[in-house]
Every structure is written in structure tokens, then in C-alpha cells.
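So that we are looking at the same thing, I have put the structure below in C-alpha cells.
All protein chains of the complex are present and in place, except for one that has been dropped.
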Amino acid sequence: MSEPAVSAPSAQPPERDHALLLLEEMFRIRRFEEKAAETYQAGKIRGFLHLYIGEEAVAVGAMQALTGDDAIVATYRDHGHALARGMPPGALMAEMYGKANGCSRGRGGSMHFFDASRRFYGGYAIVSGGLPIAVGLALADKMRGLNRVTACFFGEGAVAEGEFHESLNLAELWQLPVLFLCENNLYAMGTALERSESETRIAVKAASYRVPSETVDGMDVLAVEAATRAAAGAVRGGSGPRLLEFETYRFRAHSMSDPDLYRAKEEIERWKERDPITLFEERLRGWGLLTDDEQAAIDERVGAFIDVAVAEAEAGPWEAVEDLERYVMSE
Amino acid sequence: MSEPAVSAPSAQPPERDHALLLLEEMFRIRRFEEKAAETYQAGKIRGFLHLYIGEEAVAVGAMQALTGDDAIVATYRDHGHALARGMPPGALMAEMYGKANGCSRGRGGSMHFFDASRRFYGGYAIVSGGLPIAVGLALADKMRGLNRVTACFFGEGAVAEGEFHESLNLAELWQLPVLFLCENNLYAMGTALERSESETRIAVKAASYRVPSETVDGMDVLAVEAATRAAAGAVRGGSGPRLLEFETYRFRAHSMSDPDLYRAKEEIERWKERDPITLFEERLRGWGLLTDDEQAAIDERVGAFIDVAVAEAEAGPWEAVEDLERYVMSE
Amino acid sequence: MQRMTYREAVRSALREALAADPSVFLMGEDVGRYGGAFAVSHGLLAEFGEERVRDTPLSESTFVGAGIGAALNGMRPIVEVMTVNFSLLAMDQVLNNAATLRYMSGGQFNIPLVVRMATGGGRQLAAQHSHSLEGWYAHIPGIRVLAPATVADARGMLLAALREPDPVFIFEHATLYPMEDEIDERAGACDIRCAAVRREGTDVTLVASGGSLPKAMTAAETLADEGVQAEVIDLRTLRPLDMETVVASVVKTHRAVIVDEAWRTGSLAGEVSAQIMERAFNALDWPVQRVCGAEVPTPYAKHMEDAALPRAETVVETVREMVR
Partner (left out) sequence: MQRMTYREAVRSALREALAADPSVFLMGEDVGRYGGAFAVSHGLLAEFGEERVRDTPLSESTFVGAGIGAALNGMRPIVEVMTVNFSLLAMDQVLNNAATLRYMSGGQFNIPLVVRMATGGGRQLAAQHSHSLEGWYAHIPGIRVLAPATVADARGMLLAALREPDPVFIFEHATLYPMEDEIDERAGACDIRCAAVRREGTDVTLVASGGSLPKAMTAAETLADEGVQAEVIDLRTLRPLDMETVVASVVKTHRAVIVDEAWRTGSLAGEVSAQIMERAFNALDWPVQRVCGAEVPTPYAKHMEDAALPRAETVVETVREMVR
């Protein structure tokens, strides 16, 4: 049972194409979120909107370690995970517009993206509510003899809920292939981790269920990818669940309605200096893997990527009100 | 944060009168429970009946370390705790008869004994349901500046419930005077601890909340008393909650309706050799603190004690049916 | 035909399902080694092994949620929540996940999950162990709620539930487990869409379900001796409600009494009463009456609990008033 320790920045330069892919995926999320915020201000997106800005390295790095056969369980802060999983941006933007071409036919909105074809089992808006679901998905894989991993993302705030305790115990007790991925951005809405947990080291908590865990620098996409590959490999190997704690930070408020009065501006600024995208760009340039031309090309491709998303959302049809009761039960 | 380790049998002979008191109290519980079982067979007690036989040293030893100002929270297996707390046996037996002179006016039955005058906040029949209540009782004491301990008894089965996790965290986070007393009798109905917990060392679990804990031989009444005195003292000293795990065993089935098919006869026999009452008697005789005459005197007093209980229960009146809705709300 | 108890009928359906479909498995507290708190699953662990008959820790919210997850991923879980009283700990998983995932995903997922639990009072188990919360479950869109009241239904409804693509919650009234009857042990799934007329009558309609059905039947017999022919309807499925059968009867009898063990205020009996008025107002000669549980936490003492629960005599007295 490993003790928490921030993993040192991966020294090895990554393979070039792969590195640029990671960068572009993080970029996509950043721009997608900025556009979502802008569109929200314009009143085209309503309800709750939780941005992933600042945490891109976690979803992007972790998703690289998973195969198309693996399952994903996310939270209401699910845009980054959906994009990193390869869900078409138009289907996501359209979902936030409440259109019928949305990934949940406009019924779920920002907090509830789903994609059966990619085994994206959805964003769960009740904190900790997705953990038992992940345990069950993994139980089914184990009983069916399928060698697949169920990756369950959740925030550090969920750790205080009873379901975290029950789920880690059951997953370990039954040796289920669950990869628990804790996004520790230090706050649950306005409540700082040290004001909600008597023991703030989540790795120590995992150990009390005999679940091996590791604390990872969530601002280093390569570290996230490497740690997730190792953990996912162990889970795939049948040695039961693993937990990874990613130390990260949300650069924006909890949601669009959060005045963000509980964080010191300096703290936010300090973390912004560790912007996962800028950090990675600098390292890539240092390794000579990123040129201005490539940077420009990426910007352009991502810009087009976002334009397509908005265009599809704008052009999408509204679900017919007559279909209000459709999908409550199977036909 | 202490590691689990069965405490060595207390070598020091106890003060004589105190020793005989402990013995007599354990005896009272044993006989009371045997009488309850007999009365149940006779159909005078109905519903669920969970006997404390085999676990007497825990309630008796622990209760010695608590003052009348401290609060008690128990489970549905609450007879031993109620007796050790000094509740009149007649009020308990009458409660099980469903009489108006019962400690809960016949409304609670065996699982729900209450006594406001002794700060006995009741037996809770939803596993783990009493823990949050104990946390709240302790919160009130702390906020009111009262230096009192809230002792919360629960079985090891409750450890799997989310409320155990939430309650230990909150008690430690807010440094509340809660003394968590886990009666580890190895089984939750028919489910053995190792088949319900990935980590069976409850002390290790407590450590993951930074709650200091100790594992104690629950068959040694002196060890239980000593450990509880130390822990209660620490809690009273304002250093936050403590958890004690008492290793014990129930000699009877879970309840009167339990066929007890899940335990090996040999295992039960082995534990019966560690009967807390016989063990203590032998040690007292070894120390020359118990003579045949005293033994006989104790038997006699306890016999009378039980007779009074039954007589009061038999003689007690039935609550008037017209009072069915009384006590739902305050008048 | 074979004589068996309600308990054995549930067990026979479980055994049949486990034997027939490898994706079916049973999970819950003490369903294995202990043999089930009500001995329903007795023997199944020995027969099907630990993989198929799973004892869970005391973690209601998580094993119910795990049942949802397993159902989402190709399995056919049967989750036993020992009693409805403990299901409160899993209520979030029921209402926010089991009932919503299909809809929220725009129909991409469905949850073929069966959850069984014992319900009701009448055994002197006091306030925390005697709840009748079927009415709460019947309020939830996205799930089906069944209440087998006969030995045949105890078996047939479970087999039928296992064919549904969506979550089905089955409430087994704890007082019914020892009830015996002759049933066709080879009969498969039965209908779970319709209520059933358990006794024909012309003067008044008694609507009941689960543990209240025997009380309604007893009342009907007493009334028959007094020359009052009561028609007794067993709702069987509490969500969706089959009001057609109920309304058809009331249109014939012009009077209705609903028997429901739950607390009166906010009970399913109130819903049925309101729907009868909405659909058969002009056919009513008398306001629909309800015989429900008293609005108190269930007391332990027998005479107090008896006073708190609906009784056949109360039903009889209520009807006498109506047909005078």
C-alpha cells in the first residue's frame, strides 16, 4: 500500500505524435469549455454548468491508458471526460443546448452526458452516486469473464460520503476491476479538503480498504498517463481495484453561479502558473517537439473543432414535446 | 494511532468489592438473558430478541469507566448495556412484555430500551443508525461546554455501512467527545467479518480517520474496563474521539429465529471456553477474592433480581389502546 | 399442482431463474450462508455457489447501486434488500439512478434489475422494522412495483419481473411467507400488468394488495354472511396501477373501500381513492373510503400494534356504514 508522494515530472520525452495528440486534446477541452461558458452567458445553455478548465491533464492523460472496451463513469463535471473519450463535440454542445441531436437527446444536459457506443456510462450529479454503479459494472465484467476495466472519476468531496467507503470495501472484497480516479482539486464547492476530512491523504484512506493507491501530479499529463497505465494494467491483471489521486485545481468557479468567495486570488494565481497546458507546451518546446507552426496548426484545428460543435448544436432540432414520456420505460 | 494487538490479561488483582461487583453484574445479564429466552419461548415476549450472552464483559467493563453524566447509545442488542447502566430490570422485562411500566411504555420492545434519567439514548435497530446520533449528542456537549463523553456501542457489521465512515470522520474533524465502542463478535447475522470487510482490522480503519484506537480482549472484563477508562479519559480530556474494538463472541444465535447454520460447533465451543464469567471467576478464585459462600450469595441475589424483574413485568398494566397516538408529537 | 408456501414459491422461482440463465445472480445481506433472513434463499448457495449467490456486507446503497451497474452491463441481478426498512439507505440509488438512467441517456441504456424486499408490520418488530413504503416506490416514474399477495403470484411475478427490461421492485409482505397454497409448480411467468378480481361481488368493491388482501378477503366473507356481496380486487402491480379493473368494478358496485397498511396520509390508498373519483365520479353512491394504518410509528406491544394496523373488522364496519 503506497504512501502518497507527488510523482516527479516524467523526464523522458514522449513519442512526438503522441505528445502533440495529448496537447491538442487538452486544448480542445480548454476551448470547448471557454465556448460553453460564452454560450451560457448568451443564454443558450442553462441549468448548471461545471467547467473542467485547469483539470484537462487528468481526463486526457487517464483516458489514454484505457481501451475502447473499458467503461467510464464520470460526474456532473463531465465535459473533459466525454471529449477525451472521443465523443463528438457537436453531440455534447447540442446536449447543452437541449437539442434532440444531443448525446442524451436533450434530456440530460451538461451534467449527464452518455454514450453507450463508447461505454461512457454517464455523468452522475449526486456526489458519490457513480461509485456503486462502477462497482456493479466491474462486477458484471468479472462474472462474465471479460477482462475490462471500469474507470470511475470522482472529486475529493465524494470521499466524505458513505458510498465511497462502501464502494472501496466491496470492490476490494470481491476483487473487482475498478479503477477509482479521484480528482482532488482541493475544494468541494466552497469547502476545502482540510475542512471536510480529518485525514486529507486520500491514499491513506484507500489503504484502509487494502486498495493500492498513488498520488499523482494532476497538472502533468504524462505523469497522469503513466500512473494510469500502470494502475489500469494492474486492475486488468486481475489484482483487484486501484485508486489514483490526482492533485489538480479548477481555475474557474465551481459552477457558473458560484461567486468564488472562498479561495484567495493568490492561491488561484499560483495554481494557474501550473496550467497543465502551458506547462506541457513549454516542456514540449524544450524537447524540441513543438514548433510555432505546429502550435498554429493545432490552434486552427481546435478552432474548427469548436466551430463544428457550435454549428451542430445550433442546427440541431428540438425533441418533439410529444416525446416527453419516451424513454421513461423501454418500449 | 495504535496498531491492533490483544491486550495481555491484566495481571494486577482488582480491588475486592469492585471485582465482585463486576462479577455480579455480568451474572445479572447472563441470567436476565436466559430468563428472557425462556419467557420468549413461553410466548410472553415477541418480535425480535437478540441475546447478549457471551458478551457480558464488554457492557459491564465499559460502563464502569463512564459516569452518570455520560451518554449511552446502543443497538437492538441492548439488554446488557441497559442493565450495566443501572436501568431497573423490571422496567426492561416489562418492556419486552409490552407493558406500560416498561422503560419505553411498551412501544419499543427488546430492541428499543430508553432511559432519559440515565442518559441512555436508546437501542437503535437500523445497523449504524446510532452513530450519527452519538456524534450529535457529543457535538451538543462540546458546544455547551459540558465535559461529558458519549459512548456509542455498535457491532462490527456496522463498520461496512457508510454512516460509520461519515461519523468517524465528522467526530474527528470536529474533535467531538465520542467514544466509539465496537463489539466485534465476528459475525453480522450469518456473515463473518472476513466475508464483509476487505480490511478486517478495525483499528486500521479508525486510523484512516486519525481516530486513535485499540483492540481489546472483550472476554476479559478487567481489560475492557481498563481500556475504556483510558480511552474515556482521553476523550474527556478534549483530544477528540477514540475507538475501541472489543473481541468477543455471542454464544447464542443472532436472534431467536436464527437457525445458526453458519458457525462451526467447534468454533462456538472454543469460544465458550473463554466464557467471560467463568474466566473471571477462576481468576478471582486464583487471587483468593471469591469464595463458595460469596458465589452462593451472588447467585441468590441475582436470582432475586430476576424474580423481581419477572414479577414487575407480570404485574404491569397494559397501555390503554386509547393512548395509541400519544407521544407521536409533544403535547 | 403442488402445495407450497409463499416462501417456497419465491425460492422455486429463484432456483428456476438461476438454473435457466447464467446471467442471473442473487445478491444481498445474508442470502447465502445464513439462508436468507426469511429463509427464502435457503439452499441456493449450496446449489449455485458463491458466484451466483452473493452475501454482501451491510452496505445497502452500494449493493443496490452495484445491482444497477451489473444490470447495465449484461447481467440479470436479483438484489434482495432484507426489508423495506433498510431500503431507505439505498433510496438515492433507486430514485436518482435506477429510475432515471434510461431517460437521462435518451434511451441508450436500460436496467434489467429486480429488487426484492420484505415489507410490512404485524410481527411486533416496532417502529424501525415495520414500515410499508410501497406507496413511495409507486410514486417513482421509471420503475415497476409489484406486490404479490398469493403463493402463485409470489412465483409467477418474480419470473415475469425477470423478463422486464426495466427495474422491477417486488414487495413481499413478511406475514405471507408461511402462507400455503396449491400451485402449478411448472407455471412460468404470469401477467404483471393487471389487477385481479379475487372475489366477485355486487355491493361494494374492496381494493387491497399484498398483506392487506387476506384482511379484505376475511372482511368479504363476514359481509357475505350479512348478505353483502363484496368484490375483492388485488391490485398486484402498484406501478403502473391497473385502474381499469378497479373502475370497472366500482362502476358495478358504486362503492369502494381501499385497504392499505401504510399510514393514511399520503398513502397509495389515497391515490387509488382519488383516481376512482376522477374516473367514476358519477357511479359513486358513497365517497370512497380508506382503511389504513394509524398515523403512528408502529408500536411493539401486540394490542397496540393491532390497533395501529388495518383490521378486517374495521373494513366490515366501514362497509356496513356504506350499505345501510
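Odds and ends about this structure:
We call the chains A, B and C, going by the order they appear; numbering starts again at 1 in every chain.
One rule holds for everything that comes next: a contact is a pair of C-beta atoms (placed from the backbone, for glycine too) under 8 Å apart; a residue touches a chain by one contact, two chains touch by 3 or more.
Predicted model only: the values in this text are computed from it and were never measured.
Seen in the complete assembly, the chain not on display touches A, B, C. Within the whole complex, the absent chain has one touching residue among B:I72, B:I133 or B:M256, and that is B:I133.
The omitted chain makes contact with just one of the residues B:G162, B:P276 or B:G316: B:G162. When you scan A:H18, A:R195, A:K272 or A:R301 for touch with the missing chain, the hit is A:R195. In the full complex, the hidden chain is touched by subunit A at residues 46-48, 95, 98-99, 104, 106-109, 111-112, 124-129, 157-158, 160-162, 188-192, 195-197, 258-259, 261-262, 318-319, 321, 324-325, 328. Touching the omitted chain from subunit B are residues 71, 102-108, 112, 114-116, 121-122, 124-126, 129, 131-141, 143-144, 162-163, 166-167, 169-170, 173, 326-330. Listed by residue number, the positions of subunit C touching the unshown chain are 61, 85-86, 88-89, 91-92, 95-96, 99-100, 103-104, 126-128, 131, 135-136, 138-142, 239-241, 262-263, 265-271, 273-275, 277-278, 281, 284, 286-290, 295-297, 299.
Methods note: only the chains that are shown with their structure count from here on.
The most distant chain from subunit C, with centres taken as the mean of CA atoms, is A. For this pair, subunit A with subunit B, the centres built from the Cα atoms lie 46 Å apart. For the pair subunit B and subunit C, the distance between mean C-alpha positions equals 36 Å.
Here the CA centre of subunit A is 41 Å from the CA centre of subunit C.
Annotation for subunit C: residues touching 2 or more other chains are 56-57, 59, 61-62. Within subunit B, contacts with two or more other chains are made by residues 160-162, 195-197.
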